[in-house]
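Apart from one protein chain that is not included, each protein chain of the complex appears where it belongs.
This part shows chain A:
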Amino acid sequence: MLLRKKQKQDVDSDILALTKIVGTKSILHYKEDLLSYDCDGFTIHKAMPKAVIFPKNTEEVSAAVKYCSDRNIPFLARGAGTGLSGGAIPLNNEVIISLVKMKHLLEVDYENRQATVQPGFVNLKLTNSISHKGYYYAPDPSSQYVCTIGGNVAENAGGAHCLKYGVTTNHILGLEVVLPDGEIIEISNNGVLDMPGYDLLGILTGSEGTLGIVTKIIVRILKNPEAKKTVLAYFDNVEDGSQAVSDIISAGIIPAALEMMDQTAIEGVEKGAFPVGHPDDIEALLLIEVDGIAEGIEEQIDQILSVCRNRNVREVKVARDEEERGRWWANRKTGFGAMGAISPDYLVQDGVIPRSKLPEVLNKIRSISDEYELRIANIFHAGDGNLHPLILFDSRIEGETDKALKAGTACLKACADAGGSITGEHGVGIEKKEEMRFIFSDEEIEAQTAIRDVFNPNNLLNQGKLFPTPSRCMDIKKVIKETAVTK
């Protein structure tokens, strides 16, 4: 019947045991409540979890992990669920361990320029909490308004300003981790930059939640740059824009950020909630930011302006004030979500290419768009060659999701062929695990799964992510061989 009362679903013993660990208010197990957890920011695959728990401290995480591990129940960790590669999707009916209630800033040590946070602490809140002292946290993924630092560690998140300041792994100084058997360990280099022995922090950062669950993070904080200037440049054709990117870098400037959007992307952000009035007939725009000591900033800006002019820029301007700069960045940073204004669904890819190949790969992406008859918008970190082709599609049209996935794979293939990689910052997750074969041989993948087995021997933690499933190995090999032959 439709109008039935609260379902009397059978509550199994696992749910009861987990309830004992975290408390009745910190567990979800009804179908209706779980449905919101069937995907993260990657919405193409969906799967239902067994339960979602919200531990409040490391001990509860450890107890829950131990319970699951002892009984062979698959489990995984989740932050804000904004990941774009499906890393938090419960493919195997996992118990989801949501870390959003562990959301406190534990300590700020200005003297040693470091801060200790819980994994559920939101990225931007760190900068907001320390900005009054003139400090900030550098990695700034576009989702920084909502994403958690725990999730950033799992995915080794990047962001617009990583060109100059590096990605998450360059800012992690220590971790507390619950291993897949429930043991709690601490890894820290105590501020020593070259610790003897293996780089465990490096292995854990970017492991996409397959090696352990991070419960405490020590991050590096930086002093605000003395000066900052932002330039916006409009180009009539994409080639000029891409050439300008290469020219800026080869002129010896390392901008804090060097972002590019193409015409379709501009259409999206201008129809979205934070338009700034970009013209609709340009093929590309560049958003360039330089920062550092005040001395010399003007000189860099002059250089950038003249590079743009040499590359036939239609219009180029420097942000008048912080307000204008803020509007330009809000427009750029909400770019993915704004695609909703021009398309019901999108699939974002995350390829990396050598900067010099930019015009070539963008042309290739354009032909992929024609071939699959799907619009592709490009919003990307041009400075470090990190492309984000956004494949626009409508999942309600039969076969279109499949087409989008294939077009996405083709984009990644183009990046790999150009000597690049299949992911720059979004992670592999479920989305790109088969494409791992574009850049790694079987032996290389086996070597990596061997490392995973040391931490996660029963593969109960976030199973089915990051590495391709063996069964499809032969098919993929065949594809690669065939494409190689036709070349």
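The rule we apply is simple: contacts are C-beta pairs under 8 Å (C-beta built on N, C-alpha and C of every residue); 3 or more make two chains touch, one makes a residue touch a chain; residues count from 1.
In this section, contacts and distances are computed from a predicted model.
Undergrad: Could you check which of "Diguanylate cyclase", "ABC transporter substrate-binding protein", "Glycolate oxidase iron-sulfur subunit" or "Pimeloyl-CoA dehydrogenase large subunit" matches the UniProt name for the chain that's left out?
TA: Hidden chain identified via UniProt as "Glycolate oxidase iron-sulfur subunit".
Undergrad: Considering the complete complex, identify which of A:P74, A:G159, A:G206 or A:G272 is in touch with the unshown chain.
TA: Reading the full complex, the residue touching the unseen chain is A:G272.
Undergrad: Of A:E94, A:D291 or A:D345, which residue touches the hidden chain?
TA: Here the residue in touch with the unshown chain is A:D345.
Undergrad: With the missing chain put back, one of A:S69, A:T116, A:S143 or A:N156 would touch it. Which one?
TA: Answering carefully, the residue with contact to the hidden chain is A:S143.
Undergrad: Taking the entire complex into account, which one of A:G182, A:G337 or A:P359 touches the absent chain?
TA: A:G337
Undergrad: Touching residues of chain A against the unshown chain: what are they?
TA: Within chain A, the residues touching the omitted chain are 2-7, 28, 30-33, 35-37, 39-41, 43, 52, 54, 80-82, 98, 100-101, 103, 120, 122, 143, 145-147, 272-274, 334-341, 344-346, 396.
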